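Input: one structure, supplied below.
What you see is part of a larger complex, with each chain still in position.
Note that the chains are named A and B in the order they appear, and that numbering of residues resets to 1 at the start of each chain.
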Amino acid sequence: MKINQNTQYGTTIALWGPCPDRFLSQGYKKTITFEEQIEKISKVEDIKGVDLYGDWDVSPKNVEEVKRILDAYSLKTFVVTADVNSLPEFGRGSVASPNPSSRQLAIQKVTQAIDMAHILGSEIVDLWFGQDGYDYSFQSDYIWGWERIIDTVAQAAAYAAPKGIKIALEYKPREPRTHIFTATAAKMLFVAQKSGMDNVGILIDTGHGYIAGENISESAALCKLAGDKLFYVHLNDNYKLWDDDMMAGSIHPFEMVEFLYWLERTGYKGPLVLDMFPYREDPLAAATESIEFIKQVRALLAEIDAGEIEELLKNQDAAASMRFLRKKFIKGV
Amino acid sequence: MKINQNTQYGTTIALWGPCPDRFLSQGYKKTITFEEQIEKISKVEDIKGVDLYGDWDVSPKNVEEVKRILDAYSLKTFVVTADVNSLPEFGRGSVASPNPSSRQLAIQKVTQAIDMAHILGSEIVDLWFGQDGYDYSFQSDYIWGWERIIDTVAQAAAYAAPKGIKIALEYKPREPRTHIFTATAAKMLFVAQKSGMDNVGILIDTGHGYIAGENISESAALCKLAGDKLFYVHLNDNYKLWDDDMMAGSIHPFEMVEFLYWLERTGYKGPLVLDMFPYREDPLAAATESIEFIKQVRALLAEIDAGEIEELLKNQDAAASMRFLRKKFIKGV
């Protein structure tokens, strides 16, 4: 089948950081500077761009310096993610915090992210409302919370549109809250539709999709059906219980194969971006191995006749599907 | 707070049946006739109506007889559920089956359900597409499948509208398929919106919501936000892994309390219907205990000042929420 030959690979910066958790809050690895991280990233030949996280990686104060460093290493900024998650002010929510000053700060972070994306030449801002949710029964006015999110997205999209920037909504069902409002692809399509803006779409993080109980290929198809709403993808894997942010394809290789097929099938043209958190692994090894897996699968897909796959899907014959996967992707003997 | 004093209680018929599973396909209890089931149901004072399942409980052939029996016991038909699930013809899907004759039969079952609802005086037809989904990677063309479902719902709604009948879409993430297309409340809101018909809304089965990873109160709020789209509710409980169809409130009592609050808060006026499958329990005991729990909780809610709850939700203070639940719902000493 026809596989996009111009696909670019990317990475988040956090993949290359110390990877803290609550037991090792200083991180499993040494903290290195942004430039050191970028220098390491540049060693992965296939990686052409990065996702920058607000505050962690880029802020209004250092945005020009960041641009200089990225240029020096010939890396693009694929996405800027608004930081509405990593400050103590957002501990009880950002745009849906009970605290008006936190809500105000959150809006400011969103518009700053759009401004920074504009400066950095990125076409997409990632909005992930990880702190906006709840943990206990009778802890939240769900209608009020949802309205805050929809309003914010509408505002952000209106602010971004004249700059030619699109808003990619990143969903995730839990962590850091036990319940995040914007939990699934379909919920985010609801937000996108309610925002009333065309420049709002969806970011599928494969691991977030898994823990949301989704078949990620079906989610990509749903975005297609909703009007080409898949704006961006993050690749990683997990055990479907928690956002383990593991190497792409490592736990559910067949589901990753199918997802890579559906990205082509639905005409996704954006980059394939690793969003992993290799607590105990060398980031260079983990990133390289993930990209090798993806490239190998895509090369195998390229060898298969598109009509053969369409026929397979039409027949809905499970044994044939498994034979297909074994014959086309498992080594022969 | 103000609690609707006219709320009616209902039950599915299957609750009173033999309750088979794959190990005891003849069921854990003796099969009794429809009239015997109705006679048992009529012994629960609070129950005023029933949900009838196509083929299992009602068909074009026996619909008049069913009406006679229900009338004899002064029970209403709250809902007719189209049988697109329990025939071998639907084993590989109903409206999204690869088999054209199965698709045709499914559509026929849907229109028959609408006709029967009309005859029986029911205002709602429940559409649950439990067999429409997939189990393996590369087994389904998701776009084609989703289109079949959306088309069917649009057709059904158009057929039902002139009869004054509404379509309640019942979602469930799995069982009998490992992946059912129409898995979550938000996905069903997407179907409802795509159908383009006003008489399409959502049925929240609390247990289905749990296994979909939803907070069912938030789902009710989402339906409200989408334009008063909560048309019907089924009550039961489970361990959030499988549709165990247990007694309402038995496993997650606080989440049931909150859901009963949100039903009032969002103005739900329909019946509260038990959809349980008490494999090993006496149905009369299981239904009675469930209704007693619900009634007791609603009576306790009625004693609480609505403003007190709104203030609680506004503050998002978890310890206060837990204190509230303990003080208002747990027995004092």
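Here, a residue touches a chain if its C-beta (ideal position, glycine included) is under 8 Å from a C-beta of that chain, and two chains touch if they have at least 3 such contacts.
Predicted model, so just to flag it, every value in this text is computed and none were measured.
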The full assembly in this file, of which 2 identical chains are displayed, is built from a number of copies equal to 4
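In this section, only the chains that are shown with their structure count from here on.
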Rounded to the nearest Å, the gap separating the Cα centres of chain A and chain B is 34
Chain B partner, complex, touching residues on chain A are 92-93, 97-98, 134-144, 146-147, 173, 179, 181, 183-184, 186-187, 189-190, 193-194, 212-213, 215, 217-218, 221-222, 224-226, 254-255, 257-258, 261-262, 266, 309-310, 312-318, 321-322, 324-325
